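The complex is shown incomplete by one protein chain, all other protein chains being positioned as in the whole.
So, chain A:
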Amino acid sequence: MSIRHGLLALLSRGPRHGYQLRGEFEASTGATWPLNIGQVYTTLSRMERDGLVAPGESDEQGRVVYTITADGRAEMARWFGTPIAQSDRPRDELVIKLAMAVAAKEVDVAEVVRRQRTATMRALQELTKAKRAVTQGTAQRLVLDSMIFQAEAEQRWLDHCEAVLKEER
């Protein structure tokens, strides 16, 4: 995913200037992906170069309002229509760490698992608290839900690791 696709999605609701886009981007993603305004304007100018957005008039404070073009809408539709490939996601450091712990032989892998599980549970508790605090904004809630599902999957995987390692011993 790139910032540009997120901005296209926001612009599909109507013309906006950079600060508006930044605010809406963060509100939608539950501030899990903070943008600085420089990134927003750099991205907008590249999108303008590629014909995905068009700059309009400046408002009274001199801020340029951008509008999505037909090409921009097509690019957005292409993005939403294409599933994310697993291989596009970054490697998981924890997986590598545990694999290396097993390979290293001198490491107490069960202890690594135990510590990680408690730490991940703490993170899961924090996420759950954050979710309870969300009173409006479905987008934000779903972002938190996604992080909760991921942390949960990690916990299950750690339990699985523990069970497998126990059998091996």
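Keep in mind that, in the parts below, a contact is a pair of C-beta atoms (placed from the backbone, for glycine too) under 8 Å apart; a residue touches a chain by one contact, two chains touch by 3 or more; residues count from 1.
Keep in mind that, in the parts below, contacts and distances are computed from a predicted model.
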{"item": "Identity of the absent chain, which is to be given by its UniProt protein name, from \"ABC transporter ATP-binding protein\", \"Cytochrome bc1 complex cytochrome b subunit\", \"RNA polymerase sigma factor\" or \"Alcohol dehydrogenase\"", "value": "\"ABC transporter ATP-binding protein\""}
{"item": "Given A:E26, A:E48, A:D71 or A:E152, the one touching the chain that is not displayed", "value": "A:E152"}
{"item": "Full-complex contact with the absent chain, from A:M121, A:V134 or A:L165", "value": "A:M121"}
{"item": "Options A:I37, A:A139 or A:A163, residue touching the unrepresented chain", "value": "A:A163"}
{"item": "Residues from chain A at the interface with the omitted partner, ascending", "value": "114, 117-118, 120-122, 124-125, 127-128, 132, 148-149, 151-152, 155-156, 159, 163"}
